[in-house]
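The complex is shown incomplete by one protein chain, all other protein chains being positioned as in the whole.
Up next is chain A:
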Amino acid sequence: MSWVKQVGWRHLVGITAVLFSLFPIVFVVSAALNPLGTLSSSELLPTGFTLRNFVDLFAEHAFVNWYGNSLLIAGLASAAAIFISMLAAYAFSRMRFRGRRVGLLSLLMIQMFPQFLAVVTIYLMFTTITDLWPAVGFNTAWGLILLYLGGALGVNTWLMKGFFDTVPKELDESATMDGASHAQAFFRIILPLVTPIIAVTGLLVFIATINEFLLANVFLTDTEAKTLSVGLYGLLGGESRNTNFGIFCAGSLLTAIPTVLVFQFLQRYIVSGLTAGSVKG
């Protein structure tokens, strides 16, 4: 009886949660392996085994392009976003200057205005940009990366600043006393100590970017320029919703791979980074 009270209920909750978590994923795997490849013939557990859906995905659609675009955009955008917000977090955490409080508050406010609400304006803006500089206009990775970087300062800076605050000030102060410049104090003293939060923010931005659908959908209309989210969404459009389901599920599984890899790679930082960043203390 005491086992039930001590440990048993924990297993019960754990198993229920795992079932809830896994049920749609098992369905995706089953549908991806389903020889018929339609929604109506896909069962929860696999009824057959074929790799045809995967083969079709590569043969009939520009999946390789989409994959490359997604990796390029998510990789570059998250790296650049981390760098930018890292710098800003350092300034907010370590320096006292006029407008600091206002700056922090406005960062919070501006990101509450969903960038998506301004989608009409963004569209008009990039129509002009495409006209002037096609290299960073519609249907280019560079333009979309720039657009994503507009939001880089938002939540990441707050998250990082919270973590930076936990690093004792004395460390960089003594480095400054020894003659280090502010840049050296940051890159050589602080940065090595805050890798957990850098890893976590990197993961969050990467996942958010690779999943981003709305702006990318407006931005990328050429088949070859699409990202995974836009391309896969197109597979289920109109009449093909039932017939392309297997291919879609195969694509979704392959899309999860980069995320899982990044996750594995950064795993040891994740739990400590997530909590310590949320609020100092």
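To be clear about the criterion, a contact is a pair of C-beta atoms (placed from the backbone, for glycine too) under 8 Å apart; a residue touches a chain by one contact, two chains touch by 3 or more; residues count from 1.
Everything below uses one rule, namely that contacts and distances are computed from a predicted model.
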item	value
UniProt protein name of the chain not shown, from "Maltose/maltodextrin transport system permease protein", "Pyruvate ferredoxin oxidoreductase", "TPR repeat protein" or "Cytochrome aa3 subunit 2"	"Maltose/maltodextrin transport system permease protein"
Residue among A:L146, A:V167 or A:L193 touching the omitted chain	A:L146
Option from A:T47, A:S181 or A:S240 whose C-beta touches the chain left out	A:S181
Footprint left on chain A by the chain that the document does not show	6-7, 9-11, 13-14, 17-18, 20-22, 24-25, 27-28, 38-40, 42-44, 84-85, 87-88, 90-91, 95, 97, 100-101, 103-104, 108-118, 120-122, 125, 131-133, 146-147, 149-153, 155, 157-158, 161-162, 165, 177-184, 207, 210-211, 213-214, 228-229, 232-233, 236, 241-242, 245, 248-249, 251-252, 255-256, 259-260, 263, 270-272, 274-276, 278-281
